[in-house]
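Removed from the display is one protein chain of the complex; every other protein chain stays in position.
Moving on, here comes chain A:
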Amino acid sequence: MKTLARTGRDGAVTPRSGARRRRAARGVPLPLLVPALAGLAFLLLPLLALLIRAPWRTLPDHLTSTEVWQALQLSLVSATAATAVSLVLGVPLAWLLARTDFPGRGFVRALVTLPLVLPPVVGGVALLLALGRNGVVGQWLDSWFGITLPFTTAGVVVAEAFVAMPFLVISVEGTLRAADPRYEEAATTLGASRFTAFRRVTLPLIAPGIAAGAVLAWARALGEFGATITFAGNFPGRTQTMPLAVYLALQDDPAAAIALSLVLLAVSIAVLAGLRDRWMTASS
């Protein structure tokens, strides 16, 4: 019995190592290998440089300064708020795009994805024209409700949500399309309204897709620069997020800029680690 089991295990191991050897022996063509390695180096070298030139000795001082903490706190709060806004508005929008049929749906879908490819600065200008004090909608917000968005923390959230929401919508829409719509049908035959079916059946089924989309949107919001600085300005403690602080620090205190960049790098790596089940395993 014991020997049988051992032969079985050996039998399972041998062909696998054989396959690995064969794959290596077949070789990678040089015209592919060289650019591939160059590409890898190109992606990794800047990050390595960041680590090599980091002012490790003075790092604690840089990271404990009030400005850094203000910027980090503002970044985290506004990115999270922008993600929340994206979830509340983006998930229903994704559902509409995936589950209903209305004239011009393809066009609407293209419009939703436009901020994905639009230069963020243009987005910021557009936001100013729409929601600025004299903007198309902004003038009414100001005169009726006394709400002013530009150059406020709320403005930061608006700018980040504008840029980040398409990531969430596209991700959730894809998950919805992959989910079997017949579960919703089954729910309606059990007496559930379409909204109840969405809330009690569809939402739990697509929760992983929503989570992935939210992380993607959050990461995008955290790194947002162009739209934020255009629409919300650069006031420390109010609208100066981490990316803005990094850019500003680079002008007069490069060591501080590197320290701030390290913090953002750490956050990015943490996000990647959180998503490894979704992305890393897909490639292996």
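Keep in mind that, in the parts below, a residue touches a chain if its C-beta (ideal position, glycine included) is under 8 Å from a C-beta of that chain, and two chains touch if they have at least 3 such contacts; residues count from 1.
To be clear about the criterion, contacts and distances are computed from a predicted model.
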Chain left out of the displayed complex - its UniProt protein name, from "ABC transporter ATP-binding protein", "Sarcosine oxidase subunit delta", "Cell division protein FtsX" or "Sulfate transport system permease protein CysT": "ABC transporter ATP-binding protein"
Sole residue of A:Gln70, A:Thr113 or A:Thr196 that reaches the chain not shown, by the stated touch rule: A:Thr196
Residues of chain A in contact with the chain not shown: 180, 182-183, 185-194, 196, 200-201, 204-205
